[in-house]
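Yeah, one chain of the complex is gone here, protein chain that is, but the others are all in their spots.
We call the chains A, B and C, going by the order they appear; numbering starts again at 1 in every chain.
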Amino acid sequence: MLAQSPFTYTPTGGDWLRILPELIVLAAVFATLLADLALPEGRKGWLAAVGVVGAIVSGCSLVYVNSLSGASAFFGMITSDGVALFAAGVILLSLGLALLFSPSYLARQKIARVGEYYVLLQLSALGMMLMAAANNLMTVFVGLEMLSLALYILCALPQTRLRSQEAGMKYFILSSFASAFLLYGMSLIYGATGATGIPDIGRFLGAHQAALSQGFGPLLFVGMSLMLVGFCFKVSAVPFQAWTPDVYTGAPTTVTAFMSVGTKVAAFVALARVFVIALQTQNAHWEPVIWAVAVLTMIVGNLLSVTQRDVKRMLAYSSVANAGYLLVAIATASPRAVASLLFYLAAYAVMNIGAFGVTLLVERRDGRGTTLEDFNGLGRRNPALAAAMAVFLFSLAGVPPTAGFLAKYFVFYAAMVGNQVPLAIIGILASVLGMFYYLRVVWAMYFVEPTPGVRPVALPEREPALAAVGAAANGAREEAPESPEIEASSLAAQAIPVESVLTSVRIRTSASSAAALVIAVALTLLMILFASPLDAYAQAAASALFH
Amino acid sequence: MPESLPALILLGLALLFGAATIGATFVLGPKRPTPEKLAPYECGIEEIEAPRQRFPVKYLVTGMLFIIFDVEAASVLPLAILMRRLQGLGFIELLVFALILAVPFIYIWRKGAFSWE
Amino acid sequence: MPLSAFLTVSGVLFAIGALGVLVRKNPLIMFMSIELMLNAVNLSFMAFAHFLDSAQGWIFVFLTLTVAAAEVVVGLAIIVSIFRSRTNIDVDELNSLKG
Partner (left out) sequence: MLNLTPFILLAPLVGFVALGLFGRALPRAVIAVIGCGVVLIGFALAVADLISMLGVAPAQRVSDVTLWTWITAGTFHVPFGLLSDPLSAVMLLVVTGVGFLIHVYSIGYMEGDPGFWRFFAFLNFFVFAMTLLVAADNFLFLLVGWAGVGLASFLLIGFWYTRASAAAAARKAFVVNVIGDFGLLIAIFLLFGAYHGALDYRTVLGIGSAQAVAPTSVAPGGVLLAIALTLFVAAAAKSAQLPLHVWLPDAMEGPTPVSALIHAATMVTAGVYLVARAHSLFTAAPTSLVVVAVVAGATAFFAATIACVQNDIKRILAYSTMSQLGYMFMGEAAGGFSSGIFHLVTHAFFKALLFMCAGAVIHALGGEQDIRKMGGLRERLAGTFWLFVVSGLALAAIFPFAGFWSKDAILGAILQRATTGGAGWYALYAVGLLTAGLTGFYIFRLIFVTFFGAYRGAPVAAAHGGGHAAGGRAGDPLAGLHLPGLALMAPMWVLGALSLVGGALDLPGSQLLSDFLAPAAPSAIELTSALFWVSLAAGLICALVGIAIAWSRYGQGQAPAGDEARVGALVVFLRRRWFVDDLYEGAIVRPILALSRGLRFGVEDDTLEAGSRGLGDAVGSLSAGLRGLQTGFLRNYTLTLFLGAVVILVYFIAVSQ
């Protein structure tokens, strides 16, 4: 195959079969586009069903692709190896859950352009799958941009909401800036090795270790550092995490749920391929940087979460902290560590989407109302929702026997046996800190009286005057003083006379949201049962990556 | 190339130093913007209308759509070069490519993106 | 001309672009600076492709160009959308999310 030039390579039917899952998602995108034209206003919720069917069919096709022999497709641009299929499975699961949460959320938040929303969500999933399956820097870049472009628009989709617009703008500028660094890094790596294929780069560096020390060394090192910057930005590692909380808070919550998981899956798999595999021989050089970044990310991410009063923002910061645990696996750089990375991503997907899912059901119509006060007494207002949230939070906190516990366990175990004992210990200590802020939400749900007034779930349309005053009270919140404690209490007091009328309004959960929650809870709790086959698959996939 | 690399690195470092200096002033320098300071012209005459008010959004939308389909055309170019070698397969690929372009095109058309009003 | 000449120009362009992102306030100009950075990378890709006599650099340039065009569209769309809701697009005033 190496003898062939990319210009003379002719794709075969087998190549197309290996990207079957991606093709199915693409077909679902087209079906959604056409269905959007056909469906009348008010029935757009069915678009989600199209997407869910696409995700399920694509997920089934993974099994078939897994049975094919060989993995490389399209002149080694893309691969359908175990790691790619595992990541695709997690991405499709996340996509399905996010789609199930979407119809009622979009209706409640009055987000227009529903058709575009579903199309872009699926396209970003397609980009993630592409990036996770990429076996060439080009495909990594194209997949990355594909997912990012779709997410920029999704973040800014609620056109009347300034916070979303701001989130979209910040994400767009910062992410493009980081992409430029990544691309420059890729260019220099290409210059140093003469290859863009991930295995080719690894092969070249393995064969020309000596030559590197004189000629192309600086090129390689500068390229490596710039690529690291780009990847660290995408996985929101400290100090490149600044965009994460703002974007995650401003974006519509379904989008936040999906991107917090999907982007991580894609970026971490690509990071593992590029650094752990292609730049394997340079491990001694990049490992200290990842080490430092992982420590910083775990500590700063957890520390920043501690003082958050808004659950959505707290979850955003916690995703930074989780990136730190995943970086531990990258720093360890063994097959077992890569397998634990995959397992962690799977567990993280279900528990994080679940936690965001509950948050979006608690959220008010104006896109606010996700502070701790809004979760007060949820255990009595909606016991099922509170129980689900408790499961997700316990899992995120790493309490056995949930999926999150197993995931942390695997990662830290891999680090322990992979000679990264200090990292594992720092990680365990950092996750003790994590317990505090996750359990504070459980605490609020079960042991705090519902705050009067901070809890109107649905402002009745019939009373525009009331709604207007409520909105004004919320507007006042925006200009509130900086201290979050003062803000919450003083504004709660402010809001009481207006909104206490509405406290009796119950949170309504649509059938599809309930289904998504049930799936997420079941997977979070039952992952302990199929941990063994899942882990075995991840191990096999990871060792095949190294071979 | 190797002998010029130190110079390259030096250049890079110099630029970085410049960037860091400018950046530091941004972080450290006091910023007290007043409406007067932020006004577009400081020659004493109040602005008659907001300078950025007239923004022809319609042109922009059309422009954006043009860029998309224009760039897609650029991707067809390599296919054209290889057309002879690829034979029938190339034709099928071209059709698929056109189909991928056509569906969104129909979509934005039906959504009314091309209507001027 | 030696490869280093191309790389130097490319590096300078990249740095100018990065500085532009850092110092400008208008998102349009910031965005143009990012485009400059991307094109600096394109230059280095082409230089490498020429000197290494490898086709992959050229293909990469193609992809980058396409991606950059798509970014232009998305970026403009977001800027226009913000423009519709408020007349000012100074990035220093987009500051409701923090902490």
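Here, a contact is a pair of C-beta atoms (placed from the backbone, for glycine too) under 8 Å apart; a residue touches a chain by one contact, two chains touch by 3 or more.
Values in this document were obtained by computation on a predicted structure and should not be read as measured data.
Across the whole complex, the hidden chain's contacts among the shown chains comprise A, B, C. Considering the whole complex, the residue from A:Leu33, A:Ile78 or A:Ile173 that touches the absent chain is A:Ile173.
Residue in contact with the omitted chain (choice from A:Val229, A:Ile277, A:Met298 or A:Ala541): A:Val229. The chain that is not drawn here is touched, among residues A:Phe240, A:Phe275, A:Phe375 or A:Phe392, by A:Phe240. In the complete complex, the hidden chain is touched by one of A:Phe30, A:Phe74, A:Tyr152 or A:Phe181, namely A:Phe181. Residue positions on chain B in contact with the hidden chain: 9, 12, 16, 19-20, 23, 26-27, in rising order.
Residues 169-170, 173-174, 177-178, 181, 217-218, 220-222, 224-226, 228-229, 232-233, 239-240, 242-243, 245-246, 285, 288-289, 300, 303-307, 336, 339, 379, 399-401, 412-413, 416-417, 424, 428, 432-433, 435, 439, 443, 446-449, 528, 531-532, 535-536, 539 are the ones on chain A that touch the missing chain.
In the full complex, chain C touches the omitted chain through residues 18, 21-22, 25, 30, 91-92, 94-99.
One rule holds for everything that comes next: only the chains that are shown with their structure count from here on.
The interface holding more C-beta pairs in contact, when B-C is weighed against A-C, is A-C. Put simply, the C-alpha centre of chain A and that of chain B have 26 angstrom between them.
Touching two or more other chains at once are residues 7 of chain A. Touching two or more other chains at once are residues 7, 18, 70, 77, 84 of chain C.
On the chain A side of its complex with chain B, the touching residues are 7-8, 10-11, 26, 30, 33-34, 36-37, 115, 214-215, 218-219.
Contact residues on chain A toward chain C in their complex (touch as defined above): 5-7, 137-138, 141-142, 145, 149, 152-153, 156, 159-160, 162-163, 165-170, 172-173, 176-177, 179-180, 183-184, 186-188, 190-191, 194-196, 245-246, 249-250, 313, 478, 482, 484. Remark: chain B residues 1, 4-5, 7-8, 11-12, 15-16, 18-19, 22-23, 26, 50, 52-53, 55, 57, 60-61, 63-64, 67-68, 70-72, 74-75, 78 touch chain C in the complex.
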